[in-house]
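Taking it in order: structure first as structure tokens, then the write-up.
One protein chain is absent from this view; the other protein chains keep their places.
Chain naming follows the written order as A and B, and within any one chain the residues start at number 1.
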Amino acid sequence: MADGIEPQDKILLGMYGIDKSFLGVPVLQDVQLECRPGEIHAVMGENGAGKSTLMKILVGVYQPDAGRIELDGAPVRFHHPRQALAAGVSIVHQELNLLPERTVAENIFLGREPRRRVGVDRTAMERDASRLLAALHADDVISPRALVGRLPVAQQQLVEIAKALSFRPRVLVLDEPTAALSPHEVDALFDRIRRLRADGLTVLYISHRLKEIFDLTDRITVLKDGRRVDTVRTAEVDTRRLVHLMVGRDLDHYYPPRATPERIGEVRLSVRGAGAGMLHDIDLDLRSGEIVGLAGLAGSGRTELARLLFGATRMATGRLEVDGRARRLRSPRQAIRCGIGLLTEDRKSEGLVLQLSVRDNSLLAVRALGRGPTRRVGLGALLDRVDLRGSTAREVRYLSGGNQQKVVLARWLATGARVLIFDEPTRGIDVGAKASIHELMRELAEAGAAILMISSELPEVIGMADRIVVLRQGTVAGVLPADASEAEIMLLATGEPDRSGVGVGAVADGGAA
Amino acid sequence: MTVTAPPPATAAPERSASRAWRLLRAVPPIWLVLAAVIVLIAWRNPTFVEPAPFLAFLRRCAPLAVLAAGQVFVIIAGEFDLSVGALVTAVVVVAARLSDGDAGNTWWLIPLLLAGGALVGLVNGLVTTRLRVPSFIATLGMLLVLSGAVFLWSGGAPRGSLADNFRQFGRFGVEIPGLGQLPYAVLILVAIGVGLWLLLSHTRFGHQVYAAGGNPRAAGLSGVDVRRVRTAAFVISGLSAVVAGVLLGGFTGVTAEAGVGYEFQAIAAVVLGGAVLGGGRGSVGAALAGALTLQSVFTLLNLLGLAKSLRDAVQGLIIIGAAAYAAHRLRRSG
Partner (left out) sequence: MTTSTMSPSAPLRLAAPGTGSSSAPVWFVFGGVFAVAWLLVELNGGQFMTVDNLQNMAVRSVALGLVAVGQTIVLIGGSLDLSVAYMVSVTAVSASFVMQGDPDRMALGIAVTLALGVGVGLVNGLVITRLRINAFIATLGTSLVMSGILNALFTNFTGSVPREFQALGYNALGPVPVAVLLLLAVVALAWYTLRRTRFGYHLYAVGGSAEVARLSGVRTDRVVVTAHVLCSLTAVLTGLFLVSRLRSGAPWVGPDGGYDLESIAAAVVGGTALAGGRGTVAGTLAGVLILAVVDQVFNEFEVNAFLKTLIRGVIIVGAVALYALRNRRDEEVF
């Protein structure tokens, strides 16, 4: 193991031999992580590599099945996040954990409000909140009395960090803190993190953006399929090496062959000048037989566009045509009638009714359309097509992520959808199932479907798409051919030149199993 | 059919044994509880399971069972209907005044009452889904409006009386040689039970009710018109309350307190049948079993000589126990 840890180095935080399984599926196996005082340590890995799970074990949200955690050389065991906080380990979770109806100060000191005789000492609380925000150089923009729900997302993020810092941590875990930030805001955040390091704080930094890892961190621990691959000094590796560590094989290998030009047929769905909410002036054509990759930073409007095309948000401006006929989509119901299907990013909250069976979930849309009993759907044939085996009476919450995605796919095959929108189709899905989802997508395209695939994993976009559309700030920044590089995509997505020159990737994402 | 696909060729007898076990486990536990309570009653009073007394027992159960079968739609769709008790009272009072003891009025009176029940359900549904008033408040408002309006109209106390051919539904039955009288109420209960069971478990609409309550966002994104489905559930509940009111009016006669407490009893029966408040789970069969169980427990308490007022206390404990059991089972299955 090329740990590069010299013996004289002090280890502030150590995790050794960590194992964790969910429902018998191993998520982490024998994972080791060592952090020195005052370093910024990146944890990287593909989607489903186990990064978030490892962090949740560290802060006491999950209990490890085996292994030990040491802080300053002393073994610790956290059964509740409270204990981790008390021991000096704070985390800023990927999803914001704030109460929108409460003020900034109330959120920061939730659970530890300063007291004065019987009541809460608001003055002291607001003063301390100001001080914490000042440490982040945010006291001039965020008032401790502001309601959190009214702050922009970037400021809410700072409130989260201020809250984490209020515990006076020795280790601060930042899980994808830049997902919703603009480049300018990212720079400002990095300045703040570096200043915290200068004050002696140890930071564990989780991100899917290689550029950020290179800009910010001192060392990198790479996870793959629940195991630690290596821990390296950031200064000693380049992009190629890091990607190789994470992926462990050639990227092209995964993906089915692209469409040949003659397979690409007529336009199935087209929008011109579409806009609603943050989206504006969007032109887009989806052709039968073609997979269009939709890339863009988080917050660029990718999911919003998917919902717009599906009628889940109404189009304020522009026109939309399906198979050459102008349509107004007022609800998902109408979109489905027009032959459009959406596979949502968050399967559990928007895709599936978890307590219903495979059968009921697969047939949900067909039944909802109610096109008369004449149209009989062969469930068996349907599930064969998506390659899903096992009883159809199982409740879908017991299925793996990959099989859940197949159920959603079966739903749209049942309605005979000819335009399919995949929003992050392989998020939280293991590598094997991923390949079979990709193959299915290609098969569907070959059978004549028009497919729009949204993904924050650039290799997936590059590997799958016949054409790449890049969004930036709510509109199409450009269209790239199939063989575009990650750097080209990021250039369009950020709208600024790629200074470091390395391929800036969005190789991995946080969703733990 | 096996879930985890173990080695394909298992020994046949072992498999049929485990299948029998699985079948037994698939029976909603409320049926087993009901069977146990009936056995207990029969042990204290063997005549209870003879045809005539048992049919009389079922007739007593019918109004609550019909209400529960309607309420379960609303609960599975993720809402409450607190207005059914007031609606039952309204049906009895309105029927008495309009019927006025004249048999000639019955033929138009019953469709009119059903239309009224559907209208009440429709308003509940529209206020809940369109005005976005939580159904707890919407149906509470309906409860107040109904009880106010009905007595305002009837002048404070029930007036008139029910014609005999109106009362027959709750009171009389068909004579069956050798068996005695088969009450109409039981026939109606069976017909409605089967009908609603088919509607909930074997139609597109029924599947959409489960989806709308289980995950409204996913259902909406799959093309389910969640608002329409929920409104329809309220209409079904309203209609079932009318039927319950007709049966009850025939059985107990005209009083101003005909429906008092039925809204909570119906919800209790549904919860007893394993439905979960919040939506997505439950079934008509189990709701009916819940209603029968509740009623049979009351019978048992009578037999044991407990004070009538203690019925409430026992009912409360049963409800808490059933809900705790359901919560425990849900947690264990992840």
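As a convention for this text, a residue touches a chain if its C-beta (ideal position, glycine included) is under 8 Å from a C-beta of that chain, and two chains touch if they have at least 3 such contacts.
Everything numeric in this text was worked out from a predicted model, so none of it was measured.
Colleague: What are the shown chains in contact with the chain that isn't displayed?
Modeller: The omitted chain makes contact with A, B across the full complex.
Colleague: Looking at the whole complex, which of A:Q32, A:S143, A:S331 or A:S436 touches the chain that is not displayed?
Modeller: Residue touching the chain left out of view: A:S331.
Colleague: Which of A:G17, A:P100, A:G448 or A:P481 sits in contact with the chain that's absent?
Modeller: Among A:G17, A:P100, A:G448 or A:P481, only A:P100 touches the chain that is not shown.
Colleague: Kindly state which of the options A:M55, A:A276, A:A306 or A:L480 is in contact with the chain not pictured.
Modeller: For the chain that is not drawn, the touching residue is A:A276.
Colleague: So that we can see where the missing chain sits, which residues of subunit A does it touch?
Modeller: Looking at subunit A, the ones touching the missing chain are residues 61, 80-82, 85, 93, 96-102, 106, 110-113, 115, 118-120, 122, 147, 149-153, 156, 163, 180, 276-278, 311-314, 330-333.
Colleague: Go through subunit B and note every residue touching the omitted chain.
Modeller: 80, 82, 127, 131-134, 136-138, 140-152, 156, 220, 225-227, 264, 267-268, 271, 276-278, 307, 309-317, 319-320, 323-324, 327-328, 331
Operating definition for what follows: only the chains that are shown with their structure count from here on.
Colleague: Can you work out the whole-Å distance between the CA centroids of subunit A and subunit B?
Modeller: 45
Colleague: Under the stated contact criterion, what part of subunit A meets subunit B in this complex?
Modeller: Subunit A residues touching subunit B: 23, 310, 312, 331-333, 336-337, 342, 344, 349-356, 360, 363-365, 367-370, 389-391, 394, 397-398, 411, 415.
Colleague: Within the complex, which stretch of subunit B touches subunit A?
Modeller: Per the stated touch rule, the residues are 1-5, 204, 207-208, 210-211, 214-215, 217-225, 280-281, 334.
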